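One protein chain is absent from this view; the other protein chains keep their places.
For clarity, chains are labelled A and B in written order, and residue numbers in each chain start from 1.
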Amino acid sequence: MNQKTNDLGLGAGVIAFGVFLLLYAIPVFVSAPSNVRALVLSPLFWPDIIAWIIIILGVTLIATRVFGPPVVASETTASAALSPEDTPYAIARLAAAAVIMVGLVVAIPVLGMVLSTGIAFALISMIVKTPRPVTALIVAILLPLVLYAFFAHVAGVSVPQGRFITLP
Amino acid sequence: MSFFDNLTSAFHLVANLESFLALAGGILIGVIAGAIPGMSATMAVALTLPFTFAMQPITGILLLLGVYKGGIFGGSIPAILIKTPGTPASSATILDGYPMAENGQAGKALGMALYASCTADLISNLSLILFAGWLASFALSFGPPEFFTLILFSLTIIAGVSGDSLIKGLLAAVFGLLLATVGLDLVYGTNRFNFNNANLMGGLNFIAVLIGLFAIPEILAYVWRPKSDTEQVRALGEQHVTFAEYRRCFRTIIRGSFIGVFLGSIPGIGAAPAAFLSYSEARRRSPNKKNFGKGEIEGVAASEAGNNGVAGATLIPLLALGVPGDVITAIIIGAFMVHGLQPGPMMFVANANIIYALFLGLIISSVLLFFIGGFAIKMFRYIADVPTSVLMPGVLILCVYGVYAVNNNVFDIIVMFAMGWLGYFMLRNDIPAAPFLIAFILGPLLEDNFRQAMLMSNGSAHILFRSWITWFFWGATMLTIAALIKTGLSARSDAAEALHATSRE
Partner (left out) sequence: MMKDLGRLRNAAVLGLATLAAGVSAFVVTEARAEYPERPITLVIAYGPGGATDISGRTLSVPLGKIIPQPVLVVNRAGAGGATGAVSVRDAAADGYTMMVSRVGTHTVNPAMKATLPYKLEEFDEVGVYEINPVACAVKADSDIKSMDDLIAKIKAAPKTVSYSSSGVGSLLHIAGAMAAREFGVENPVEELIHIPLKGGGAAATAVLAGTATFICTNSSALASFVANKQLRPLMVTTKEPVPGFDAPTAADLGKPNLHQLVGWSGIGAPKGLPAEVKEKWRGWMKEATSDKEFLDAMGKRGSVIQLMSPEESADFIQKQYNVFKKLVDDLGMRIEG
């Protein structure tokens, strides 16, 4: 997929989102009282303006890509391109990272901050096939403990303890 | 008492070991707290406050000021080394600091951050001493209409940090505006996009958004494509800032410092917009314009000068009017009051020796910051030597701890991760993150001040043109937009010519 089609898709998505905001999200999720003094003071005024700007920018993006000079992807985006055989693995790794993040949020109240972040560290090291497994394991154990000691005892934060282990 | 009596008495108040230790200790605490993502300078000052109750007034206040100044500088360390701003004020430092670190110039970037910070700090302190009275009365002439026009003008910075595509920068900005509307309506208190969730009613936590937007995408990019460690040349490098480089950036630093002083003396703006404004001004005027965002040392100098310029200047409304410019100075006012001192015009009469002692202490703090900051850079430099395979997961859990600590709320971690995926999507589509952040900061200010102005005038737009300040910023905004359109058009014709040239070949 080249940069132009990519941007055209992006523009179309942006316009669709703006229309969705204007027709559905703003009327439903932004409530305005009946006794508003002036139109400019209504809670709807500002979100409506934003939705319109979103639509206009979407149209402009498509217009510049169709009529404007050709665009090239920046170095960062270009360097993210992988060979066809590597791409499925990379997608799988990203999906795994998403699962780890969700799991981390769920695990913090149950396992406590120290245990769950330690496990998250180890799992991420696994999915990227870390070249230094021993170092990673040691850091996975020590770093959460050091951070716990700092935040709980120096900064006075009540770090979630979890149901199984209670650290001093 | 005459001026010299006050000065001698002030000298006696400051020239003792306790004051020096308080200042140095405060700066050290601040630098460390600032360097930890999620631990903002505000938190560090709030945590230090109870310890100052038992101290002499001047010692306690100097300790807090040290924490404040140290915190603002400390934030630049993780911004440069791990692309995670330690405090919101250092988010502009990422733009060039992190690319420099990736090019193996972390030492240079940190050094320039320190020199720019100290220079700006000194200028800011001197401005406080010399112009406090004048700037304070000027600051009071800022009501909602003046703020509205000032912020409208500040939004033009977006063009300066949009990178290659202005339209994508604007797109990022407008989504930042949209996300900032989550919460409760300012005027009516009604729900906006919060689905009756108590966590969303307070709006999205700023630090969670900030860290999510910058640090998490970097981790996801690494997960997408794990680089082998051998490729990485990310040592701090033995490179130091040369005097020639400092001199090249000197004008930028001075300009950034004064932008910081100006925005700092007006209550309610804060250091992050000052850093971005200074950065975009530097880019606009620099001969190395093209290199900005790719590791230009002048960019680091500009943003650090901008945010440190604010630090001394926020004391202007505090001392001259008793008005806190931000949360930190509000805490410092609390410290004054605990000691029975009431900042404001009368303090210059009743407790002039304390004021002069503070001034002396502030000047000393700029010097101490230089040495303690240099020491901190040496300590933190080892982060640059950590291999990426260990650093990336480490940054992730550091961010989890830090974001949790801001509000003791797991919900903020969810916000950080969600923003992280959005940030990664933006990274992959060449949508710059900085405009998003600027809009997220300035959007609510723009809207609130607009609506406050409309309340004042019962809905009449005349109030937006009520003073010369509003006219000035309207003019400046128009001029900037006109200049943008002009450069935009010439860039397009350049591009078209280049295209013709290549097609002819």
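The criterion applied here is as follows: a residue touches a chain if its C-beta (ideal position, glycine included) is under 8 Å from a C-beta of that chain, and two chains touch if they have at least 3 such contacts.
All of these numbers come straight from a predicted model, not from anything done at the bench.
Among B:133, B:268 or B:387, only B:268 touches the chain that is left out of the view.
Checked against the full complex, the one of A:9, A:133 or A:156 touching the unshown chain is A:156. Screening B:328, B:364 or B:391 against the full complex identifies B:328 as the residue touching the chain left out.
When the full complex is taken into account, the listed residue touching the unshown chain is A:32, out of A:32, A:119, A:137 or A:154. Annotation: of B:104, B:133, B:344 or B:374, B:344 touches the absent chain (contact as defined above).
Touching residues on subunit A toward the chain that is not drawn are 31-33, 35, 156-158, 166. Within subunit B, the residues in touch with the undisplayed chain are 42-43, 45-46, 49-50, 53, 140-144, 183-191, 196-199, 201-203, 205, 267-268, 321-324, 327-328, 330-331, 333-334, 336-340, 342-347, 407-409, 448, 452, 455-456, 458.
As a convention for this text, only the chains that are shown with their structure count from here on.
Averaging C-alpha coordinates per chain places the centre of subunit A 23 Å away from that of subunit B. Those residues of subunit A whose C-beta lies close enough to touch subunit B in the complex are 3, 6-7, 10, 14, 21, 25, 29-33, 36-41, 43, 46-47, 50, 53-54, 57-58, 60-61, 64, 68-71, 73-74, 76-77, 79-80, 82, 90, 93-94, 96-98, 101, 104-105, 108-109, 113, 117-118, 120-121, 124-125, 127-132, 135-136, 139-140, 143-144, 147-148, 150-151, 155-160. On the subunit B side of its complex with subunit A, the touching residues are 33, 36, 39, 43, 47, 163-165, 167-168, 170-171, 174-175, 177-178, 181, 185, 187-188, 190-195, 219-226, 228-229, 387, 389-390, 392-394, 396-398, 400-401, 404-405, 408, 410, 413-414, 417, 420-421, 427-430, 447, 450-451, 454-455, 458-459, 492, 495-496, 499.
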